[in-house]
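Beneath this line is the structure, given in structure tokens, with notes to follow.
The other protein chains are all here in position, but one chain of the complex has been omitted.
Order of writing sets the chain letters: A, B and C. Residues in each chain are counted from 1.
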Amino acid sequence: MKIILNNTNKDLVDKVIENGGKRVTECFQCGMCASGCPVASDTDHKIKRTMHQVLLGLDEQILDKKAIWLCTTCFMCLERCPQNAGPTDVVIALRRMSAEKGIIPEAQIEVANNIYHLGHAVTVKKGISLREKVDAPPLTTAGSDKKYIDEIQKIVDSTHAVKLLKIRKEWKPKGDDVIACD
Amino acid sequence: MSKFEPNIIGFVCNWCTYAGADLAGSSRYSYPPNIKLIRLMCSGRVDPAFILETFARGADGVFVGGCHIPTDCHYQQGNFKALKRVTMLKKLISEMGIEPERLEIFWISASEGKRFSEVMTSFTDKIRELGPNPLKV
Amino acid sequence: MAKTQSKKKKQSDEVPRIGVYVCHCGTNIAGSVNIGEVVEFSKNIKNVSVVREHMYLCSEQGQNMIKDDIKKEGVTRVVAACCSPRTHEEIFRKTLNSGNLNKYLYEQVNIRDQCSWPHFKDKDNATNKAKQLVKSGIYRASELEPLQDRKLSVLKSCLVIGGGISGINAALDLARSGYHVYLVERNPSIGGKMAQLDKTFPTNDCSACILAPMMVEVSNTSNIELLTYSEIEYVSGHIGKYHITVRKKQTSVDWEKCNGCGDCSIVCPVKVDNEFNCNMDKRKAVYIQFQQAIPMKAVVDKKKCVKCKLCEKRCQVGAIDISKNEDEFIEFDVGSIIATTGYDLFDPNKKAEYDYDHPNVITSLELERMMCASGPTKGEILRPSDGRKPHTISFIQCVGSRDEKTNDYCSRICCTYSIKHARLLKEKYPDMDIYIHYIDLRCFGKGYEEYYRIAREKGVKFIRGRISQIDSIGDRLEVSGDDDTLGEQISVIADLVVLAVAMESSKGAKKLANLLNISTDKTGFFKEIHPKLKPVSTDSDGIFIAGACQGPKEIPDAVSQGKAAASAASSLMSKGEIEIEPLFAQITEDLCAKCRTCESLCTYKAIKYTDEDKMEVDIALCKGCGVCSAACPSGAIKANHFTNKQVRMQILALTEGIH
Partner (left out) sequence: MPATDYAFYPGCIIPLRYPDIENSIRETMPLLGANVYDMVGAGCCPPGGAFWSVEEISGLTQSARNITIAESMNKDIMAVCNGCFCYLKNSNHILMSDQEKRERVNTILNKVGRKYQGTVSVYHIVEILHDYIGVEKIQNSTKIKLDGVKAAVHYGCHLLRPSDHLMAENPEKPHKLDALVEALGMESVYYPKKLSCCGAGGGMRGNNPDVTLKILEKKLLNIKYSDPDCIVTACPFCFLQFDLGQKGLRDKGEDFCIPVFYYNQLLGLSMGLPKKRVASISETPRDGFIKRFYGVD
């Protein structure tokens, strides 16, 4: 498909900078980022191309596709980028913009809901039984007491994340686990 | 009996063809090792007697290398003089029973390393085809 | 015995004792020529007394080895089998000199450029050929004769051809050092291409502001004779004393009287395209080239003038005389010459796919003139078609560069000047959309990478991929290309397209090269002797080149070369005399029949029949080509250092025992 560059989003670079991809304009397309990327060969996430798409304002090609959610955030590109353009930061910025459009993968929603309801990224009940098996001392982290989870919920409720991550008040974690502190 | 390998001698001017040969070397353009050069300041220095003597001594091919006609000659007109002499000598050697194709004049400039190797390769091929100098017994 | 004979006895009279030195040149030679075999072979050749090898013969250690042999082994001829005499002969001649052996008793055999390099795949044949060439060198060395350098006096004056930034710098440096300088410029004013520029990278300082003071200094320097609107007509003579004829084109204006008021232009009714503004506006038939012109004098364009004589009447100082038609010829002698004739721009019509016919497709220099406050649009960027401000601009790189169909070389400056344009435009019009379509960005100079970075930060879009064509779509232009990173075809609908056209050798370069007897390379630029070590010298002694006439160059390089050429000319002229190779012709009177064949053949008129019924060689004029010697029916003319005997020894060596 031929791309007419005039019709692109001229504000995209500024939006990315605002969302944390501060040095995106430093990119000069050397390809160092993509050459060390662990997912590039198996997915559509082509970080060098993404950087260029941002610079050209091709937001539809990035935000409407889920490739940016395929980054493992290993920071190899950010570490090695000779221009310090921060490709991982740009990906995170794009994810934030994508989430604003309501585009966010299920796993992210599940982890966020786990944290919101259980205090942890993973379910708790299974953990407690495992602890008993290996004679571990009783759990003392957030998942051990509703008062800590209340704190976390208050914090999340004070931010946009509650909406962006589609936090649901009625939440049933995956598997047979139940909310630990019910 | 080993294959015939011609002995070819070139009288080349210092400014163009010798420099072109240098460039062929430094650019690693190869050409047959049958080619051996005698450096003179100008192709106009090539005395007809040099060429005749070279054939008489059994060389299978001879060429003169100079600067491009009409304006490249470092001495302005030496290349024209060389051209006239070679043209005359071609007739003369054919009278002597030597194929005139065994004598050539080439214009190769200092920047034509690749051309030097190409010209040398095709000239060598031609002499190889003609076989040994008929003056040799 | 030779050694006991008096030292005063001429070295050539003795039985030669030849020292042969085979250089490895690291692995350059030793990698494909069997050095040991060449050494053993050489030992058995007649007159050879010493054979040695060395890793790097041109090193101090290698040279000392030769000197020691001259002293201790009584070596009287030196044969070095190494690289090309074109680069290293002078070094080894000096070695002989400091070893108290006449430096012309040296012969260099080029087994690197002629054996190890071209035959690197075939070690046996490379070695065999090396042996034969060394033998040829040894045979020749037996016949070498000691020669004495010629001394020539050198005039302390220099001709600088071309008044661009490179020539201005060369002229000023020489004048400051006390030499008399003739600065010849084809146009009415000096300043060259730089005078047409608005700002210069990477500092973005105003071109006129840094150039104009230097131009003024040229006009104020008493030992610079400024000859503008002039061209070189004829050059003769030799290093130290070149005789120059300059054609001063007829201006019809007496510059002694003209005060540069410009009244003549105001009344002139004839409007013609203004070359200085890339034909984007008009000038008059009588005109001053540009506002800061040096000299600030009017010129009548004889081809366009309708001879109405309005200007003649208007001129208050009576400087104009339209009836004057004849060009003037000026003659003078100089000790050295520096050519700084600059470059021309590639004609974009040759790339028809870029539709240069369209008014809104312009070259970078046209944009530059538009950006300049004194230019045709007074610094505003306006579409030529309708005078509207463009919103989207595409810059297309490498138009006529890196292209086998036009020029295969890189023009070196286009990347950075396009970035300059993009930056300046973004600074002035932040909303403007600017695309630079490149194939490689080559911003290699000091401070240039940073310059490029700022362009990215300002939002200039860089797209890798050559543009294939430009089409007009209504009043706009569709620029079609490919984006390397996206892997997709792209197009930009642009209001203005700017072509970064290549730098080419200037149209008069070939003619001047012939006048000066210097070489050009296959691209038409003047050729230096050595690209790295002798960048401003030519194969004509005493003639130097600088700036973009040698190859595409930016201002800092052009300035550096102008200064380098001035330094080279200065070191040549400072002593007032120089020594040059004694490769002239010598007539053996006893053999000469006075047929005067030689006289008619000599291009330099160096051989003359004298009143005393003798043929005489003027060694100041003789350049040593040897044409006379080759033609002499009685063999009476000896071409020094390339004598019949010497050449015949080489023929013998190369034909002996190889059948």
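We take it that contacts are C-beta pairs under 8 Å (C-beta built on N, C-alpha and C of every residue); 3 or more make two chains touch, one makes a residue touch a chain.
Since we're looking at a predicted model, the values are computed, not measured.
Visitor: Would you list the chains present here that the left-out chain is in contact with?
Guide: Result: the unshown chain touches A.
Visitor: For the chain left off this view, which of A:I3, A:L56 or A:L164 is in contact with it?
Guide: A:L164
Visitor: Which residue numbers on subunit A touch the omitted chain?
Guide: 20, 36, 38-39, 42-43, 69-76, 78-79, 88, 92, 95-96, 99, 104-108, 110-112, 115, 119-124, 126-128, 130-131, 133-137, 139-145, 147-152, 154-156, 158-162, 164-165
Following the convention adopted for this analysis, only the chains that are shown with their structure count from here on.
Visitor: Where the CA atoms of subunit A average out and where those of subunit C average out, how many Å apart are those spots?
Guide: About 61 Å separates the centre of subunit A from that of subunit C.
Visitor: Could you please state the distance in Å, as a whole number, between where the Cα atoms of subunit A are centred and where those of subunit B are centred?
Guide: The computed centroid separation for subunit A versus subunit B comes out at 75 Å.
Visitor: Could you grab the centroid distance between subunit B and subunit C? Build each centroid from C-alpha atoms only and quote it in angstrom.
Guide: From the centre of subunit B to the centre of subunit C is 29 Å.
Visitor: Which of the residues in subunit C come into contact with subunit B in the complex?
Guide: It comes out as residues 84-86, 110, 112-115, 117-122, 125-126, 128-129, 132-133, 136, 510, 513-514, 517, 519, 521-522, 527, 539-540, 583, 601, 603, 623-627, 629-631, 639, 642, 644, 647-648, 650-652, 654-656, 658-659.
Visitor: For the complex, which residues does subunit B have touching subunit C?
Guide: Subunit B residues touching subunit C: 7, 9, 14-16, 18-19, 21-22, 24-26, 28-31, 33, 36-42, 44-50, 53-54, 57-59, 71-72, 74-78, 81, 85, 109-112, 117, 136.
Visitor: Using the touch definition up top, name the residues of subunit C that touch subunit A in the complex.
Guide: Per the touch definition, subunit C meets subunit A at residues 392, 433, 435, 441, 452-453, 456-457, 459, 461-464, 483, 485-493.
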